[in-house]
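Pasting a structure below so you can have a look.
Only a part of the assembly is drawn; its chains keep their places, and the rest are absent.
By letter and in written order, the chains are A and B; residue numbering begins at 1 in each of them.
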């Protein structure tokens, strides 16, 4: 499936027209910034985690994004219930294993969730993706960035194990499915100095899988939009707060021409 | 009761001089942005939800703002206790029924809270206000914006049922009490692309009822300040993040002249 500026633009116009409702059970740190990113790109976010309502919400949305950044036991129960409800209703699920590998608790939780319901897309950094295959990796905070290439093999294994798309964020972003692979070569180093841009990537993957049933293509589009908005934002930028502000503004205003001029994708 | 640039300015000067302490039990998504909005307008926010302390805090503040955006059972208990303590101490309560109608859980919770303690002001979007009267409405995320006029009847019913002021946010903001009504025609479409500006409106209503015992007038002032700051912020704006930044700066710096030149209010 091709990844071009034209296929990306089609999805982006769909999101802006349809304003798909995206259910997020995510961490406290990024709730505000990911909601704003979803709104800026044209989607409608809903953040809700109560056990009493997550199934109701999950089954009526266009995508569910699960992010384990600030775990606790009650939230894990809600994640299980929401994922089950989404899967039963055919709602695509994006899974972000934040900090997996940093503690056994996170790794066990992530594997337990994935063991119950297969997501459409898993998105993490190299350390997290490797940890999901129990491969050893250096953990350096949750915002760190190991070379994504180092997780290529792990991504392939995961994509086959769960029959899903796997995204590995890094200097290059890898997008892998059981039968396809692409690298997105957009983005900017300063993005690693803004908290939660990985989580934002996962939320945007949610917006794209909500409008595009070909999840490999959708995930690649989302990673590309992240990178393009980030690298344009980084031009003439004074620091990470300016970058974050311009990044959100650009999600709102990106044109087909911006995408055409910046998209750098390699497919295998 | 008149709503003019002069009456609004009197309240704003009171807030800036008195720095009223506003207790917020609100959702995770907007805690930071609403605290910043309250500080920018001149008030002093306190965010606290522990059952062990909410009564102590609520009864010593100038207003209590209850927002059910990210519910869970323990928080509901705290909301009940805080509302009861505030009511007993004569502290005005602002109630924001975020997402009511999206799930039975939210609707039941909101009606249960309102059934125990009557607030001074209820503020929501059209779908939420209609849901509180069990009227059918299309739910589209928590940041959505149905035409506020469609909820005029529901607002009137609610204002009589709870003997309170009801604000309906939308392209026009309606402010209704059992005996009065006004429309605020400020604001800008791009404000719907910033998460939590509805919640910010509720927080600002808290700041205004803290200094003005005429709650209909106070609520209208708060909605007007929101709209005026939002529409000035939207001029020459690059996107929703720029808008949010300028909006907060304007809450801090708005002059009597800004208000005089922009205020568009209709009273019935």
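One rule holds in what follows: a residue touches a chain if its C-beta (ideal position, glycine included) is under 8 Å from a C-beta of that chain, and two chains touch if they have at least 3 such contacts.
These numbers were taken from a predicted model, which means no experiment stands behind them.
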Open item on the list: Just want to confirm the stoichiometry: 2 copies shown, so how many copies does the whole thing hold?
Closed with: 3
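Criterion: only the chains that are shown with their structure count from here on.
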Task: Complex contacts: residues of subunit B adjacent to subunit A - done: 27-30, 32-33, 69-73, 99, 102-106, 140-144, 192-196, 238-242, 244-245
Open item on the list: Residue numbers of subunit A touching subunit B in their complex, please.
Closed with: 19, 21, 28, 31-32, 35-36, 39-40, 44-50, 52-53, 56-57, 74, 244-253
